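A single protein chain has been removed from this complex, and every other one stays in its place.
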Amino acid sequence: MKSRFILAVFVLSLLAIIAVACAPAATPTPTPVPAKPTEAKPTPTQAKEMAPTPTPKEEKPAAAAPEEKRLKIIMVQHALCAWDSFWCTVEQGAKDAAAAMNVDLTILGPDKFDLEKTAALIDQAVAANPDGLAVTVTDPKLFKDPIMRALDAGIPVVGYNAGSGPEKDGIPYLTYIGQDEYQGGYQGGKRLIAAGAKKGVCINHQVGHAGLDARCNGFIDAFKEAGLEAEVLAITNDPAESQTIIDDYYTAHPDVDAFLTLGPNGANPFYAFVEARGLKPGDILHGTFDLSPEIEAHIKDGLTLFGIDQQPYLQGFGSVMWLTLVKRYGIMPALPVTPTGPGFVTKENVGVKPQPDKPLKLMFVQHALCAWDSFWCVVEKGIDVAAKQLNVDYTVLGPDKFDLEKTAALIDQAVAAKPDGLAVTVTDPKLFKDPIMRAIEAGIPVVGYNAGSGPEKDGIPYLTYIGMDEYQGGYQGGKRMIAAGAKKGVCINHQVGHAGLDARCNGFIDAFKEAGLEAEVLAITNDPAESQTIIDDYYTAHPDVNAFLTLGPNGANPFYAFMEARGLKAGDVIHGTFDLSPEIVAHVEDGTTLFAIDQQPFLQGYLSVVTLTLLQRQNISPALPVTPTGPGFVDKSNIALVKALAGTYR
Amino acid sequence: MGAPRTKEKNLWDLFITSPVAGPLATMIVIWVVFSLFVPHFASMRSVSGIINAATLTGMVTIGVTMLMISGEFDLSVGSLVAIGAYGFAFGTVFWHSPLLGIVLGLFIPAILGAINGLIFVGTGIPSFIVTLGTLYIYRGAVWLLSGGQLIQTLERPLVYQIFNGRLDVVNNLIPGANFRTSLLWLLGMTALFQYILTRTAYGNHVFAVGGNPLGALAQGVNVRRVKVINFIISGTLAGLTGILLFSQYRSVRVATGAGMELSAIAAAVVGGTLLTGGAGSIWGALLGALLISTLRTGVILMNIPFIPADNFEAVVGVTIIGAVILNNWLRSRG
Partner (left out) sequence: MAAEIARARSSAFHRVRQRLAEYPEAVAFISFLLIFVFFSLANENFLTPISISNILTFGSITGIVVVGVAMLMISGEFDLSVGSTFAVASYVFALTLNAGVPPVLSLLLALLVSLLLGAVNGLIVVYTRIPSFIATLGTMLAYRGIARAIGHGKFATYKGEHLFLFDVLNGSLDWLNHLFTPPAIFRLSIVWFFLIALGMTYVLLRTRYGNWVFATGGNRLGAYAQGVPVHKVLLVNFMLTGFLAGLAGVIQFAHRTSVDPLRGAGMELIAVAACVIGGVLLTGGYGTILGAVIGILTIQMLDQGLVLMQVPIQVFQAFVGLLIITAVVSNRYLARFAE
């Protein structure tokens, strides 16, 4: 009896020791099991960041670089990889990002679907006082209070995977990183109908989960719109039971020919059902959400029409990335929704294996350089930071003065070097089309950055344009100035013929026209003294103009000189500008400049690297033709935060 | 209970006093009613579907029933199913060794079952509490063991076919049938443990230990040993369930098997096993699992408008209570 007791105590303490010993070690990097293709290999670590990269310009480290501060980020999600394999990819993305960005990451979730517990976890996470919080906004009403507490405590919050964006959810978090669930189901339903579906069933493995319910609603609505029938079938946690439930349902409703499963947990028993029934591809139509080895195999053999990929890796990666950018560099997501999907994976594009360690050589061709336009220092800083974090090699190419012809030639020269990815400023789509097409035909993935309008408008099938929506920037800027009392406006363009700058002016002028006011464009030159005189002369000729928009530091600099020379004070005229420089920051502070429209150039460089790297390593393609980095308004309210980083990161 | 009686005794009496009587009677009534009134029910397809859906729960229930007859609970079986499946998956997927897979898939759960038993006999705290504790601990162990990752494979080695492949020999003879080898394992284990329970000294000990522990002790039965062995049986069969699960679905995640402990207890009790121990049968447990499965299939096939296809679990709940009431009523008459 005594010995038994001692044995039991021994076993217990052993278990305790194991639990305690393994727990903290397991947190940052749980034992990798090569189950998921996204798994298995260690991610680029800080050690590798030390590897020399051909940096075109070495900066002296100022005081303490923001990268050096280790951040603590917590993610709270309504499910875990532990019980829903979909989340393994999300968590992998988040872990990879955390490892690359020098972040301590904790992922919290309930041990089964439990929204109340998830809400409580948010509160518990807030208590840990993290530097950033990412939350699945599964039930906005339930999660509102805890998220508000995080925001009130000054913790930046992003939503991911589940949610509808800060406006629809009624919670002012930064952005929602994920896909529209309803649209996913709706588009999926439409594809099935297009493939000949007559009656559909949505197989839901977790009824009551708002996201999954929304998928089913979208699916059912697509059928209803087409005048067809569809309903929901609930399955359980036991695959054998679920298989029989699907089988019985099919027996009771033999006319159902279209099945939508909502993830691997539903697809797994569905495939067992198909096999048991001896159904062949073509007997029924199947679409599913998400991907797994099994789903990919069945997309290949034609049984499954499509997997709706919301690119979960990007949701995890993006959450950590955005919080880090917000906290370290004060960079804000441009839009209330940062989409990661839906992306349809079909027979054509299924099954590229991730290569998390693939060495990459990226090339950047831009129409200007830090060497002669300080704006580009920030872009190049973004490229450099991202490249170091993700351990990729890069080269930045640009002409030694504004020369589009030379820039086009540089694209061709870069293509010759056969990089793994190419980023190009699409300053002149017509001129750049041929060289970019040559790159695309050579199989090199291309993104546009800083200048461009997206693949459709530019007429060049590159992946995505990473930059500001220029027209929107000018339009929103014009509206702000009108609201501040502008009567007649002028758009001071320092580079007429630059499509992006022209678009800004068009937006500005349209905003004035809409308000029944007048505005026009004034062209200045590259010479600040000349430019100052041009502005001065214009003001003399048009003394009724009280609103000036400059399109960057190169326009703002002579404008400030003009104001000083004329003796104009803050309040005499309304000035807004694009971009930031120390000078612009000072004038925003003293009230001379109403706002600076920030296109977040750091982000343009940074996201170009991230997008190309994720494409090559994780098979993730950008969700939208335009990946906006701005407009982001900097005014008196947030200038202090931005000031500290201006010139380097902003 | 289960003691052989004189053959001359009225067959009806024999039936009515057997623990199988309740579940069997219910089963027959339900099958007759469903066959008559539920479209598509009377087909080999639904028969094989009902059986397939009950295989995993059924296999776990055998071990749980043995344990319950000896008067103890095992709430940790759900976690052990996951451990068994992971063990098997590690062996077969990563090391490509079926033997290693089987050994890991059966032995780790067996050892953990033994730990359940040893804690129980060592400390004397109720098995309900011991296994409520290990239910959580083992689930944490699954997480540590797997690193939180799911294992999925697309291969179909022979070992998967043996454990849970299609039984095409039979399926080709009967149109619409879809039997799997897991059925043979289930029947085999049911027969084996039914035999052990009713035809061996050990079986008598199990009944004695559960029905009258003091009496058993007085008769020289090693009560503790019987219980520890039953915990090991329950753990091993949970591991086997994990192997069957992985063999068919080739996919295991940390939450695999969660909630199975309550399904297994429900099946055992519906099958006539007493919660207090001392009475029950393996055949009954199997019938219990099948009964719950039949109800579920029936409700889905019936297509009742006010019970939509996403709310049949409620029917299962009502069934459990109804079946136990019927069992008690039959038992009180017998």
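Just so it is clear, A and B label the chains in written order, and each chain counts residues from 1 on its own.
We adopt the following convention: contacts are C-beta pairs under 8 Å (C-beta built on N, C-alpha and C of every residue); 3 or more make two chains touch, one makes a residue touch a chain.
Just so you know, these numbers come straight off a predicted model, no measurement behind them.
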Completion exercise
Which of B:L106, B:M189, B:M260 or B:V316 touches the missing chain? It is B:V316
Practice task
Write down which of A:T106, A:Q355, A:S374 or A:Q472 is the residue touching the left-out chain.
Solution key: A:T106
Completion exercise
The one residue from A:K141, A:K280 or A:K358 touching the chain left out of view is A:K141
Practice task
Using the touch definition up top, pick the residue from B:I83, B:V254 or B:L330 that touches the left-out chain.
Solution key: B:V254
Completion exercise
In the whole complex, of A:A128, A:V352, A:A416 or A:A529, the residue touching the missing chain would be A:A128
Fill in the blank from the handout: On chain A, the omitted chain is touched by residues 2, 8-9, 12, 15-16, 19, 22-24, 26-27, 30, 80, 82, 104, 106-116, 119-121, 123-129, 139, 141-142, 145, 149, 152-154, 207-208, 210, 213, 232, 234
Practice task
Extract the touching residues of chain B with respect to the undisplayed chain.
Solution key: 119, 123-126, 128-130, 132-144, 148, 254, 262, 265-266, 269, 275-276, 306, 308, 310-311, 313-321, 324-325, 328
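Heads up, the rule we're going with is that only the chains that are shown with their structure count from here on.
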Problem - CA centroid of chain A to CA centroid of chain B, Å - result: 48
Handout entry: Complex interface listing, chain A residues touching chain B
Key = 4-5, 7-8, 11-12, 15, 18-19, 22, 26, 30-36, 39, 80-85, 88, 91, 111-112, 204, 207, 231-234, 236-241, 243-245, 247-249, 251-253, 264, 268-269, 272, 275-277, 292-294, 297
Exercise for the section: Would you tell me which residues of chain B are touching chain A in their complex? Expected result: 39-40, 43, 45-46, 49-50, 52-57, 94, 115, 118-119, 121-123, 137, 139-140, 143-144, 146-154, 166, 178, 245, 248-251, 253-255, 258-260, 263, 293, 296-297, 300-303, 308-313
